[in-house]
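Only a single protein chain was left out; the remaining protein chains are all shown in position.
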Amino acid sequence: MKRSRFPYIVTGAVLVFFYLPILILVVDSFNASRFGGAWRGFSFKWYVRLFHEPAIWTAARNTLFIALFVTFVSLILGTTSALALHRFAKTRLQRFHYTLIYTPLVVPEILMGISLLMAFVAAGVRLGMLTIVLAHVTFCISYVALVVLGRLQDFDFTIIEAARDLGASSWMATRRVLIPMLAPGLAAAGLIAFTLSVDDFVITFFVAGPGATTLPIRVYSMIKHGATPLINALSTLLLALTFTTVFVSQRLSKSVALEGGQ
Amino acid sequence: MAEFFEFKNVSKRFGSIQAVDGVSLEIKRGEFFALLGPSGCGKTTMLRVAAGFETPDSGRVFLDGRDITDLSPNRRRVNTIFQSYALFPHLTVRDNIGFGLQIAKKPKAEIGREVEAMLSLIRLEDQADKKPDLLSGGQRQRVAVARALINKPDVLLLDEPLAALDLKLRQRMLIELDLIHDQVGITFLYVTHDQGEAMSLSDRIAVMNAGRIEQIGPPAEIYEAPRTSFVAAFIGDTNFLEGVVADHPEPEYSRLRIDGLPDVMVYNDKQIADGNKVFLSVRPEKIQISRDRPESKTKRNAVPAVVEDVIYLGPTTKYWVRAGNHRLQILRQHARFFLDEKPIRWKDDVWVFWHGDDGFMLERFRRDDEKLVAAPPQKVGDE
Partner (left out) sequence: MKRLRRRGQEILLTLPSFFWLSLFFLIPTALVFILAFRPADPFGGIGRGWTTATIKGLADPQYLAIAWRTLWVSFLATAICMLLAVPTGYAVARVSERRRNLLLMLVIVPFWTSFLIRVFAWKSILHPEGFIKKILVFLGLVDPGASLLYNLGSVILVTVYTFLPFAILPIYAAAEKFDYRLIEAARDLGARPFEAFRKVFLPGIRQGLVTAVLVVFIPALGSYVIPDIVGGPGSELLGNKIAQRVFVDRNLPLAGGLSIVLILAVLAPLLAVLALQREKSRIEPPPADTES
């Protein structure tokens, strides 16, 4: 039976569609011209200029600081949540809990942004780094909980019984078997939380106060105010970081799989 | 010998299902004891109660005279071989085997020594530093055995340990388990649905059905003298015949009147009184089949029949015959008694006969159990 080539042609076109704009942006970041249209020679000048923009580096530092904190808090909240959802799956409380975890995922970001803004205004909380962290943790919990829950559902719990059978106390079985085996899942969940926090613009924009500028907010105002070549350079740096992260994490998970005999 | 591992009136219910219903068992020290039954009969629940993963709703469990019913799994000197083996995928073979000793905080040198001894017992010295995922099914099973035995448990629980292996490997591991049991002298409680495994390994078997024990005894007794229709039908194959006890021509032997057949003699050690309605079970390989009428002897039951179907099975042939309004299955080996014997064919008139000692009157009969025995072949559309 001959298979149609149409899906493969579409796939090729989709990949070109995905990568062409990014490629042009990267090339343009090395273009001496102020506007992307014409090639005026290879140059690093936008990168050099980028290094002399202290506002960007402050924003980057804020972003990193927020993301690390958010990752830590949401990993704890998301993991306890996943454990509860998994262990007590069918109780009424857990059904409600699951809905509560799931709903933030289907709510458009702008709604979460405006509702948090209203809550902070109503409660008289000063907008700033703190409100950004609170908001980010709120949307990261759900992702962490669902990723960890997925791992728990695939987890063969007779292994825990085996550890108990061999003399391990409940806590020992958790520490020596459950946690090491969940570690890759926790790492994946943490990476997702970190990326979401670093990348978030909409919600952050609503709850950020003066002085609490993150990188996406900085990039947004640069886009609005037309600092095109600088954004090209900054984007290229961020893209390089993303590609390396994805590549390394794929490699890591692949080598784990290889060790596991896949 | 004193009772070593004892279940007293244990019951366990899950929701609307009574998984175990008042089971009492006594297992002797060093015994290889099998719990045999179909899936869902409660045997796995019994094993989980023994291991401490489930607490019974009522009843107690004793090990060496001590009540261990409420002891958590890690505080029992009982170890389990799981059906899936449940090896720790993040640990090497060596660390898997040494896990119990590490938890018990034994000195490093001792752990090393014990693990090496176990590795040589299961002949996996060269695989010690691999992760379990890289091992074959048989190797994993041996690691699971070693990981449990290293703790020198009082009782080793085995949950269908051979189910995940293919036939040839299963036969090899069967011999290996038997050897290990002989070597270590630990009490084995072996749960299986495979009667072949239970028969060939165990000292005694308890047959379970629907949360209750149907019969306990050595393999030969279970097979040769089933007490209930379930045991007769679940283990091996059988014919059921319904009749009425007519009289006692001899002590311990009764004459049975069966609708549509000549009277048959049957061993009656249970002293079932005349006039009672009973069920007789006769295994197919205990029945002879011949074109000629056999000489009549006391306690030999001979019945005329017509062959309805002949099924060639390799080492044996199965005949379905109709005798009166009963359909009987007969299993016959191919070795010929007379060289000029003519093969028996479809529609032949034959005699079928068996010794009175080979039939058993059942204490308990349930219609449902008839479904467990091989059904006579039916023509398409013939209900």
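Note that the chains take the letters A and B in the order they are written out, and that residue 1 is the start of every chain.
We adopt the following convention: contacts are C-beta pairs under 8 Å (C-beta built on N, C-alpha and C of every residue); 3 or more make two chains touch, one makes a residue touch a chain.
Please read all numbers here as calculations on a predicted model, not as lab measurements.
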| item | value |
| --- | --- |
| Touched by the hidden chain, restricted to displayed chains | A |
| Option from A:50, A:84 or A:166 whose C-beta touches the chain left out | A:84 |
| Selected residue (touches chain absent from view) among A:48, A:68 or A:111 | A:111 |
| Chain not shown: contacting residue from A:141, A:162, A:186 or A:212 | A:141 |
| For chain A, the residues touching the chain missing from this view | 1, 3-4, 6-8, 10-11, 14-15, 17-19, 21-22, 24-25, 28, 35-38, 76-78, 80-81, 83-84, 87-88, 91, 93-94, 97, 100-101, 103-104, 106-112, 114-119, 121-122, 134-135, 137-138, 141, 145, 195, 199, 201-202, 206, 216, 219-220, 223-224, 228, 231-232, 235, 238-239, 242-243, 245-246, 250 |
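By our rule, only the chains that are shown with their structure count from here on.
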| item | value |
| --- | --- |
| Chain A-chain B separation of Cα centroids, rounded to whole Å | 56 |
| Residue numbers on chain A that touch chain B, as the complex places them | 156, 158-159, 161-170, 172, 176-177, 180-181, 259-262 |
| Residues of chain B that touch chain A when the two form their complex | 51-53, 72-74, 78-80, 82, 84, 86-90, 99-100, 103-104, 131, 133-134, 147-148, 151 |
